[in-house]
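Excluded from the complex is one protein chain; the other protein chains are retained at their positions.
Our next item is subunit A:
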Amino acid sequence: MDAHVAQLQMQYRNYILSLYQQGFLDDQFTELKSLQDDGSPDFVAEVLSLFFDDCVKLVGNMARALDQTGTVDFCQVGANVHQLKGSSSSVGAKRVKGLCINFKELCEAKNYEGCVRCLQQVDVEYKTLKAKLQDMFNLEKQIVQAGGIVPQVDIN
């Protein structure tokens, strides 16, 4: 059983490292993990859940705002981008945040096609991140079920 746990732990470590290396996560995610403890064992999962709910809501708002036949309210789109940028920054969702920065500029430039394209990218990106983090949580569960503890991964 120990060998199995060790293997899972190694798999987990490598997975987390790859998420950082590929730019999905940044050090704010590390901060989130450090705030989790025995008193709040599901903190990271809870915050991420709120974040992904936010993504659904805000992407929906932006899609509606960009779907106006006639004049598009770029301020409205921009306001939603601002919120998404904020929450992605707060959870360490690096790629989503990066897209939001571009998106903001496109809104300010009132670049319709650019905005539509960027929104699609945001949609893909947050869903990809969600799937990746789900895999991460599944690995954690497997480790615990195998009788091991989830290792702290040192990003440096």
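Going forward, a residue touches a chain if its C-beta (ideal position, glycine included) is under 8 Å from a C-beta of that chain, and two chains touch if they have at least 3 such contacts; residues count from 1.
FYI, contacts and distances are computed from a predicted model.
Novice: Would you mind picking the UniProt name of the chain not drawn here, from "Molecular chaperone MKKS", "Response regulatory domain-containing protein", "Cytoplasmic tRNA 2-thiolation protein 1" or "serine C-palmitoyltransferase"?
Specialist: Options "Molecular chaperone MKKS", "Response regulatory domain-containing protein", "Cytoplasmic tRNA 2-thiolation protein 1" or "serine C-palmitoyltransferase" considered; the missing chain's recorded name is "Response regulatory domain-containing protein".
Novice: Check the options A:61, A:76, A:90 or A:142 and report the residue that touches the missing chain.
Specialist: A:90
Novice: Tell me which of A:35, A:75 or A:144 is the one touching the absent chain.
Specialist: Once the missing chain is taken into account, the touching residue is A:35.
Novice: Consider the whole complex, including the chain that is not shown, and state which of A:43, A:112 or A:137 touches that chain.
Specialist: A:43
Novice: Mind listing the subunit A residues that contact the chain we can't see here?
Specialist: On the side of subunit A, residues 28, 31-32, 34-35, 37, 39-40, 43, 46-47, 50-51, 53-54, 82-83, 85-87, 89-91 touch the unshown chain.
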